[in-house]
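The structure is given below, and queries will be raised subsequently.
Every protein chain except one is present and positioned as in the full complex.
By letter and in written order, the chains are A and B; residue numbering begins at 1 in each of them.
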Amino acid sequence: MLVNLLPHLVNGLTLGLLFALIALGFMLILGLMEQINLAHGSLFAAGAYFAYAIATPRLPLPDLNQAWATVPLGWRYATAFLVAPILVAPLGLVIERLMRRTYGRDPLYGLLLTFGLAMVLEDAIRALWGTRDYTLPVPRDISGGFIFLDLIWSRYRFWAAAFALAAIALVWVVVERTRFGAMVKAGAHDGEMVQAMGIDIKKLRAGVFVLGTMLAALAGVIMAPIWGIRPHMGIDAVVPAFVVIVLGGVGSFWGAVLAGLLVGMVVGLSGAYASEWSLLSMYLLLILVVTFRARGLFGKKSLLEA
Amino acid sequence: MTPAARHQAPTFTPTMLLTWAVLATLPLWIERVGLYQYLAVEVLIWATYALAFNLVLGHAGLPSFGHGAFFGIGAYAFGLAQFNLAASLWLCLAAALLASAVAGALVALFISHRRGIYFALMTIAFGQVFWFIAVKAHGITGGEDGLLRIVRLPAGFGIGAVSLEDNVSLYYGVLAVFVLVSLGLWRLVHSPFGRVVKAIQQNEERARFVGYDVWKAKFAIIVLSAALSGLAGGLFAMAQRSAFPDVMSLHYSGYVVMMTLIGGGLVSFWGPVVGAIVFLLARDLIGAVTTSWMLWFGMLFVALVMFRPDGLAGMFAGLRRPAPPPAPQPVPQPGED
Partner (left out) sequence: MSSTRISRRRVMQGSLMAAALAGGGTFFGPWKHTRVWAQGAAKPIKLGLTCDASGQYGASGQDDLLGMRLAIDEFNAKGGVLGRKVEWITTDTETNPATATRVAERFIAQEQCAFLIGAVHSGVANAITQVAAKYGTIYMNTNSSAPSEAGENCARIKFVWDGNGTNFSKASVKNAVEGVGKRWLLLTNDYVWGHTTSESTKRLAEAAGAQIIDNLLVPQNTRDFTAYLLKVQQLKPDVVATAIGGDDIKALRQQITDLKLEGRTAWINNQQDWPDIWGAPDSLFGVFGTTWYHKLKLPGVDEFVKRWQAAFPKSPIPVPGNVSYNGYMATRELLLAVERVGSTNNAKVIRALEGHKMPAAQRMQHFDAYIDPVTHQVQQTIYLARRNAKPADPTDLYDILSQTEPAHALDDAAPTKCKLVPFDKVPTYEM
């Protein structure tokens, strides 16, 4: 019995890390800026598309493209992994710039603005790359299968989970252990105080938004080899992100991570033992939790409710 | 308007009568301006839906991003009542109203003590739950194939029945509902209960302090909005002759928010109607020339949110008044003419 169960527990764990990764950028912007960024999914998709352009390679400059194509895939992939989020970052800056006009107003406006931007970005992706699907090639060393417990496992999926873990750790360090993080956390709760301390709140907000954007793009790069790349892939990311955030509690870093793991475990286990309920199970989990803990697992009473 | 003036809001206003009159003549000239009757039916249904939705968004200041669920449940309830209970228009519409009211009450139990972004988050999550169930329960809903062969039932009045089979007569049927809903909502907004809702929208803490039962009022407004959205959904099932899960998706829930905001639902009672007309016309006309209409419409929308957050109605008001008020903070009050 246990031998049969073990693979599904391992799977639930890796799946959970991936869910947490997808929710991470969303959580940052929501928790620290009190803005629901509905363009999160589009930024996720943009990350995947940019990575595709770099790794395959399909760069817009023919000469560069030719030279770049001779570089081994491993290097191209690594470059895509690091550069794609940086390329998407300016998009985040633009969104933040547009959003400035909504600060101080009802948070609804930020939500609506990003909803509109999500539609624009999705159609822009369709205009640039077309409606067809793409796949992001992965170097041989981290793809393929390996045998464990007499079962074939995906090597890339463990790498993806490891990347996710690294990204989570990185965010934790930035938010909890740097001056930037301290300023951001202070700014989230008392903008005037931060400004009084001589910190440029505008730059601070832009910084948070860029960080959230790059995390969304990074999640896109990491998920692309598993999910595939297509214009409407963003919605696949936004929905689980919502579930994870509400479950974990708004504004709680560890809440989001734990909720991600919980969702992964529930979806993974139900996939094996009650397969048709696997996606619904995360919603049921959500309803169960908010019935007893109205603010999610670790949600604090926040400004968002005022 | 001052509170005193609002107190004596008339039952009928010139804007209201003019709106109804223009809508009543629409089928006479819509084809002459290059459009088609079915579009008018859809516009009017969405306008009803948007009015119902604005009860929550504009009047109570609760940003729901999962209202498509109630619209969709109404559509399914209409079809299921027709197939399993009796093929009576009144019964089916009542079923649509009731089913979505029950769903609304269920959701309201969880979210009535929420507000702001957290409220939005929860409505999105609940919207997804309902959408998922609609796709999954294909034995009942027909899944992605849709619940088909829904009949446009005749409106029976004891002595005779009026067929709503073709698009023009259905349009007048929908118009009747629209008139009733808009009149009812107008009265509601200007009733004592409406003032409680307004107080909540302006400042929930203060409303509670003054002695209003905020939770009950929010619960009631969510249920009512859900029920009327479901009624519009029932009409939509008639128009489409089927019910599909897609209208319950996050995108469609977002569309009704867009309509309401574009029209100026936050500052004007009739804003959602204007918004529904603009949105559906733009979609139809831009969609006819390009397959990426969302690119252009999305940009327009973004610009509107940034520069004209009080929508077209706000723009119009701004033109009438030489000095427009500064950017509203918080959300301006709806319910004005």
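By definition in this document, a contact is a pair of C-beta atoms (placed from the backbone, for glycine too) under 8 Å apart; a residue touches a chain by one contact, two chains touch by 3 or more.
Quantities reported herein were computed from a predicted structural model and do not represent experimental measurements.
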Full-complex contact with the absent chain, from A:Pro231, A:Gly255 or A:Gly299: A:Pro231
Residue among B:Pro14, B:Gly160, B:Pro192 or B:Gly211 touching the omitted chain: B:Gly160
For subunit B, residues in touch with the removed chain: 27-28, 31-32, 34-39, 42, 132, 135-136, 138, 142-146, 148-149, 154, 160-163, 165-169, 171-172, 236, 239-242, 244, 246-247, 252, 284, 287-288, 291-294
Residues in subunit A touching the chain absent from view: 4, 7-8, 11, 14-15, 18, 122-123, 126, 130-135, 138, 143-145, 151-154, 156-157, 225-228, 230-232, 236, 267-272, 275-280
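Note that in this section only the chains that are shown with their structure count from here on.
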Rounded Å distance, subunit A centre to subunit B centre (Cα mean): 33
Of all residues in subunit B, those that touch subunit A in their complex: 57, 61, 63, 65, 110, 113-118, 120-122, 124-125, 128-129, 132-133, 136, 250-251, 254, 257-258, 261, 292, 294-295, 297-299, 301-302, 305-307, 309, 327-331
Subunit A - residues contacting subunit B, complex: 30, 34-36, 38, 98, 101-102, 104-109, 111-113, 115-120, 122-124, 126-127, 235, 238-239, 242-243, 245-246, 250, 276, 279-280, 283, 286-287, 290-291, 294-295, 302, 304-306
